[in-house]
Each structure stands twice: as structure tokens, then as C-alpha cells.
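Partial view: only certain chains, each at its native spot in the assembly.
Note that the chains take the letters A, B, C and D in the order they are written out, and that residue 1 is the start of every chain.
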Amino acid sequence: MNTTEILQRLEKKEITIEEAEKLLKAETATDELEYANIDYEREERTGVPEVIYCAGKTAVQVRGIVQNMREHGQKHILGTRCSREKYEAAKEVCPELEYEELSRIMIYQPEPFPLNKGKILIACAGTSDLPVAKEAALTARFLGNEVEEVYDVGVAGIHRLFARMDTIESASVIVAVAGMEGALASVIGGLTDKPVIAVPTSVGYGANLGGVTALLAMLNSCASGVSVVNIDNGFGAGYMAHSINCLTGKREEK
Amino acid sequence: MNTTEILQRLEKKEITIEEAEKLLKAETATDELEYANIDYEREERTGVPEVIYCAGKTAVQVRGIVQNMREHGQKHILGTRCSREKYEAAKEVCPELEYEELSRIMIYQPEPFPLNKGKILIACAGTSDLPVAKEAALTARFLGNEVEEVYDVGVAGIHRLFARMDTIESASVIVAVAGMEGALASVIGGLTDKPVIAVPTSVGYGANLGGVTALLAMLNSCASGVSVVNIDNGFGAGYMAHSINCLTGKREEK
Amino acid sequence: MNTTEILQRLEKKEITIEEAEKLLKAETATDELEYANIDYEREERTGVPEVIYCAGKTAVQVRGIVQNMREHGQKHILGTRCSREKYEAAKEVCPELEYEELSRIMIYQPEPFPLNKGKILIACAGTSDLPVAKEAALTARFLGNEVEEVYDVGVAGIHRLFARMDTIESASVIVAVAGMEGALASVIGGLTDKPVIAVPTSVGYGANLGGVTALLAMLNSCASGVSVVNIDNGFGAGYMAHSINCLTGKREEK
Amino acid sequence: MNTTEILQRLEKKEITIEEAEKLLKAETATDELEYANIDYEREERTGVPEVIYCAGKTAVQVRGIVQNMREHGQKHILGTRCSREKYEAAKEVCPELEYEELSRIMIYQPEPFPLNKGKILIACAGTSDLPVAKEAALTARFLGNEVEEVYDVGVAGIHRLFARMDTIESASVIVAVAGMEGALASVIGGLTDKPVIAVPTSVGYGANLGGVTALLAMLNSCASGVSVVNIDNGFGAGYMAHSINCLTGKREEK
């Protein structure tokens, strides 16, 4: 909506002066953001608004983007890789923002998206993989999915995984999070007919090469029905799982 | 089904002598295969029978496995990375086997699987990526999916891709096949809300490092909703796309 | 100019005693710089004076080099990868030095170089790529070029780029700055007939391998007319763009 | 031009029946090429027609593409990485095609493009780098440039390079082709103010890693005004040099 349109709507009394002021400010804000070019058409195009990847941005930039989104009336804000300091900055302009420490995710979402029918399962191999698993879980929930989490079921004690077969079978998509040799993805892939999104983590040391080992192993999985996202990319896995889960349709509202 | 069971069923006249002989032979055959241990329970577990990856096997081994599968009454046989020579060997014991030259796939499937409702789109960047794209397409069709193919739509002439937006939007899953810098996956990922399976190919030279460049680029896609399979792994992409497409349900038989 | 020449010129009254003192001091200064060997002939040879790459130098060395250049009458000083601390040190001996925080560039340039006719466009994919883009822009401006900047036009929202086609077409050289999968270079390369200098950035994580992924992707661009500089090398891109833009000739002075 | 337009032009007698037939056949031909999607708008967009990268295509595909281009009235056909066998196949449908053995380039170009004013210099380090240097030279000439070649001027005998300084200074763009440690690019870059396109070659053994060593070295050149294309990518360098040289303007026709 541009300036002319806003004024026309005011003239037609479709909006109040206060509303017009707010809309005009939003526009101004956009112009002021010389470091970002927010893709407000994305929600229309893909059903999901632009997500803020905070890692390479300053606290000032993160705050500015959140402010700009609020001024455009954005109802769903998700920030990933967000340090507490950047979250605090953003909270100044959006006090309702919530923060989850482990996954470093911040969320503002007064009303949730409608739920998809299917359920997403997040399984992770070890305690050290939790931050990535949480990032995936929170992302998928934010986007409108029922999410179940199963943690510390790595293949060194494979019975722990088998004890959860019912849970695995009840999901429509599975996200398998693992570092070290990443064998969890192959084992789950061999046990189920559901699509598996594998997330390698940088957990481990020495020849794990910062997660490259788990990444390579997952790409070479001997099981079929497994595809892979970037190292530590819990967000990407949660998003992909949502994108797949959408094919199950939306739940009927009660 | 073990020997005792077969004989019991014969006794109960549930099967004929001929059938019993065939079943017993199948069992024997299994025992004879000292180099392979075919997973006949997989179809039950995952809905898809074991697929023959021919690359590391001798022609004699491939023929033996096909024979063994036929003797077990297997109705759906798919062989990938199959040289013409290995296909010829297998054809001796299964004359109905068909072969597609470009993708090096062999198929025996007297009756197709029931079709999934959704459609799978295979898009590839250049003519040189065709063998991999074909492998994905044939795999997905074999598993029971409607498949549409869009070829040579690389980003150096991006209007060719935009001209096919309708096709892209009509699919429920998209497989993006590209070598060189693999940018096709990101561009498609940014244009659609459907899950995109990216397949890097080894097409290119020099610093493409045998496909590793395209692989890395796809894993780092700035678009969301993209996950990746191994280099040149058309089969894996077709299988993953099928696995996702199953969530759309089966088409009603007419 | 050596000691003898300075004294001869003094004798001939071509210079004053003050000037002679200054020149002699400059010479001394050179001798004192045991850690650097400044290439004062470079400006004559290539039209551009030696640039100070501050990253591997101590604050004391940076200050010494700036002092030495001033004493030689150097009119154009550019320091790159300069921490604020090193800038502060250099400012002590050259108070007119200016500093740009984001790009970590310091500049002393009382009179600009004559402007080239053509315009250089700097396009970057995301907010996190800004420091590198700014380094390119400031370098190109320092060397005497009109520079236009277009930020946050990554391929995940490709319409933002298409909205700027006029700007792209008005430039004589384009610098494309991108991290992650670096697809921006290929897309721009496919849309224009102008030379594109691609700058991979280290923006991203995991399998981006500190920018190597974007670097490899750009080297394998399926578009023609693209060449590449080192990861995060905004300076190199700005310099190369200037070097190309020189072929358009100098603007006439008004 | 689509079918309707062709028929309209026939009706208006702007074209003869023979011409109309030819045009319709061209269109048909496009439809027949299921493996390629030739970008006939590229010449309009970038001034250069689509080039055929033959390496990943079969002889039949190369021939089909050449035929299709001829039928569309394409006047400038360049095929790179073309084996003699593929050239022979293409020659069947385009007898005027010429072939250069060393660079594996085939060219059909009844009338040259207009010449750019500036001159392009191709310098190579050793005899073994010749195929890549020739690919660059032929590409640049095809696109409409005066090209001068200076061979075997590697830095192990640096006086051979200095003996050619006049030639270097007379060029507007320089392409430096080298394998092994690739030092030629840095040395030339330090001697001139002209843009240098560096082409690493796979010449060498052991730790040259198939050209990766020269590539990395060139990307890290201590000289400014150097940018790099893919390993052995003579075509890319020739194209980039042309793209830059266009800024010097076209020569006046005599």
C-alpha cells in the first residue's frame, strides 16, 4: 500500500487518522531501512513470512527490522540464531517477543497459524544435539504443526530408539538430528516409510570436521527416503518438514 | 514363509503342488545367494521393495538377485546404475525387464503401484543434467506417481523458468536437478511453497570438484523448503519425492 | 628524490629550506621503516598509490606507514581491514583521516581523483553482506568512480532484483556480493551484457565453509561474463571494477 | 516469432512461401528438441548468442542443437569442449563449421561481429597451457575483438615477460593463463593498470590438485586488478575479456 492509497482510504473514511498515521510511518520505516529490503510479498507467495536470520546482523539492525515488520502489521515474527543481546534490543520495539535460550530463537505470534493434520517428529541422537533439535521443533510449531520430540536415542544404544517405534510410526514426517557419524538418519530411514529430513550437527571433535562428517554420512545414507539440510540447520529442517506436512492438509477448526 | 509353512499349506490344499514347488525353490534360491541377503520384508515395512543398486555388483550377481526376486514372486523390480551388459545378463532370467539407456535404469513391473494424488515435477538446469533427471523421473513413476518433466531451465536464461511457473505451481513436490553452481534449487525454492528436493550433478569441470560445488551450494540455499540428496542421486531424489507425495493420499481407482 | 637531489634543488632555490627539511625528513622516515618498503612508484605505474592492508600490521606499523606516506606528500591514502584502534593510531599523524565503521576502511583524500565516465553498481544479496559491499563501494569511489548501491536483493525473493533492472542496465560494471550459495552472481550474469565481478562472502554457516561454497559456486557460474575475487575481498572487487571502468574514459571537468 | 506471426507475414507477402516453410520448420525443430531449450533471446539481451558447451552432450544432441540454430537463422555458432567426433556429427548439418584441434572449439560465423576498439592480450605461462589460452583467444576473436597472443612467458624466466612489456601496455584487457603455482597473474597484475583476467589451468601434478592450487593462488594475488575464472575455463576468460573490452566502444567501419 503506497502513500496515495493510504490517503485515499482515509478520505473514504475506511481508516481512521490514527490508522493512517501508523501506515504512513510503516512506509517511512521501510524507506529508512537502508540495510534491509524486507520481502513482504513472501507470505503471499509461499504462505510463510520472511524469517530474520540474526547471525550476521547487528543488534540495531535486528531491532530495526522487527520494528519495520510490526509497523507493516506483520503478525508472525520469527528470529533465528539470535543472541540474547539482540533479542533484548528487539524487545524494546516489540515487548511481546519471547525467547528460547537453548535454540536462540525469538518469536512473536499473537495468533498461531492453522494446524496441519499430520504430526512432525523430531528425534535427536544425543544431549549435545539439543539446541539444533529445539530450533527445528520451535520452527515447525511456529509454522503450524503438531510436533513431538524424542531425545538422546543415538545408535550406540539402539534399543532406546526401538522403544519409540510407535511414536515414529505415528508421524507424517521425521526430522533426525545427529552429530558424530550421523548414523541415526540411516537407521530411522530403514525402519519407516515416512520422509526423513536429516540434520547433521557440529557435535563431536577431531575428524568430525565441524559437522562435515555427519553431513557426508547422511548424504550417503544407505536408506532411501532421506534428504539432508545444512549443518546445524534446525530452522531449515523444521521449515522443510512443515512444507512437507502441508500436503496432509489443515486440521478442521473446532 | 518357511518350509514347514509351505508344506502345511499344501496339506491344507491352500496351494497346489506346482505352487509349493515354486515357493520351495524360492527359498532354496535365497540360500544359494551367498553374496546377497535380500530384504523381502522391506515392502511390508516401507511399502517399497528392495531396489538393486547394480554399480558395485558383477553381472552374475545382478542376474542372480533378479532371479531370486522373481522366484520369490516379486512383482516390482527396479535396478539402478545398471550397465547395458548387466541388464542383458538379468534379462536372461527375466525377459520382461525393460531398459532406459540414458538413466541406466532397468524395470520389471507387470502391474503398476496405485497412483498418489499429487504430481511430482522434475526440473533440470541443462541438457547435461538429463541422465540424473531421468533417473529421478523413472524412479518416481515406478513407485506410483504422476511425473512432469521440465528440462534446460537453468538460471543463465531465467525467463525459461518463469515461463513454466504454472507447471511449478501445479506440483506437490519439486525435484530440482543442476550441476555447476546449482542455483536452480534456490531460485525455485524462492518461488514456491512446495517442498523442493535438490539434486546436485557432477556436470561441469575444474572447481566444480565432481559435483561437490553444486552440493555445497544447494545445502547453503538462501531459500527455505529445500533439502538435498547425494551428487547424481536421481534415484534418491525420486524416492524421497515419492515418500513425500504419499502424504497426498492415493488416487481413487476408476 | 635522493639527498643529493634535494640539496641541489635547494641550492638552485627551486625549493625553500622548509621544503628541503620536509623532503629530507621523508627520506629519513623511509629509512626508519624497517618493516615496510613502500612502493612509491606504483601510482606512476598503475595510476593508483599503494594501499595499506592493515590486517597483518600492528597499530605502530600502520601509523608509521601513514606518517611516511604523508611525509612523501602522498595525497591519496586508503587503509583496508583497519580496526578502530589502528585508525586511532594513524589519526595521530594524519588528523584528516576518516573512518567508516562497517567496512573498516580509513581514507585520507583532500582532492578526489578525476571521475570515470561509466557507473559502477554494487549489488548485495543480504544485510549480512553489507560490510563487504561497503568496502567495494568505498574503494571504487576513492579511486574516482560514480557508484550506485542496491542492497538485500538475494535470489530467495528474486522480484526484488527484477525491480532494479533499470539500475543494473545503467551501469558499466557490476559487483555482485553474496554469501551462502552465491547465486546472485549467476542470475545477474544471465540478465546483463556488462562485466560482473562476483565477491563471495563468508556469510552463512556449516557447509558454507567460511565462504568457500559461495566462491566455488561463483567460479562455476553457468552465466558468462562473470569473474571472481577472493572471499570477502570487497577491496579487490572495487579495484577491479575501477580498473575496468577506466576503459570508459574520464569525465570532462565542468 | 510464433506460427501466427509467420503466417501473417506470409499473408502480407513480407516473406515467401519458402521462407515461411523454413521458419515453421525452425519452430518445429525447437519443439522436437526435448533435451534442450535454446535461449534465442540471449543475443538480444546480452549481445551474444547462446554458446554450445559440448562436454556433457552426446554427438546426436550437439548435431541437433546446431541444426536447430541454423534453422532459426542463427549466424554465430560457437561450440566449446567439442571432441572431433561431435564436431564431425555437427558438420553433417552445418558443413561450414570449422574446427580448431588444440582448443577443441568449433565455429560457424559467416560474418564477424563488429570489432571493439581495444585489444585483448592473451599471455600464457608454458607450452602446456596452450589449449586453454587458445580457447580464450578464439572465443574473444569470435565475439569481435582484436587479440594478441604471447606464449611461454612464465615467471621461472621472468625476462621473457619483461621483453614483452610494450605488448602488455598496448592492450586494454589482459588474460593471464597459468598452471602450477599461477604466479604469472600476480606479476602481470603488478606491472600494469589494465584489468587482468586470470585463468588457472590443470597443468602440473601432485599437489597442484587438478588446478586448484593455481586457482587458489590467483584468488590470493597480492596484486590488485586481478579477477579469476574457473580452472581451464578459457572460454569464460575470453568472454569476460570481451565483455570488458566492449566498454572501449566499437571500431568505426571503413
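Going forward, contacts are C-beta pairs under 8 Å (C-beta built on N, C-alpha and C of every residue); 3 or more make two chains touch, one makes a residue touch a chain.
Predicted model only: the values in this text are computed from it and were never measured.
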Given 4 shown copies, how many make up the whole thing? 8
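In this section, only the chains that are shown with their structure count from here on.
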Looking at the contacts, which chains touch subunit A and subunit B alike? C
Tell me whether subunit C and subunit D, two copies of the same sequence, contact each other through the same residue numbers or different ones, using over half shared as the line for same. same
Looking at C-alpha means, what's the farthest chain from subunit C? B
Dist(centroid_CA(subunit C), centroid_CA(subunit D)) in Å evaluates to 30
Counting in whole Å, what is the centre-to-centre distance of subunit A and subunit C, each centre being its mean C-alpha position? 38
Where subunit A touches two or more other chains at once, by residue number: 215, 230-231
Among line, ring, star, complete and other, which one matches the pattern of chain touches? other
All touching chain pairs, where touch follows the definition stated at the start: A-B, A-C, B-C, B-D, C-D
Under the touch definition given earlier, write down the residues of subunit A that touch subunit B in their complex. 45-48, 51, 118, 172-173, 191-195, 197, 215, 219-220, 224-231, 235-237, 239-240, 243-248
Would you pull the subunit D residues touching subunit B in the complex into a rising list? 34-37, 39, 41-42, 50, 53, 55-57, 61, 65, 81, 200, 202, 210-212, 215, 230-233
Provide the residue numbers of subunit C that touch subunit B in the complex, in ascending order. 125-126, 154-158, 180-183, 186-187, 189-191, 204, 206-209, 212-214, 216-224
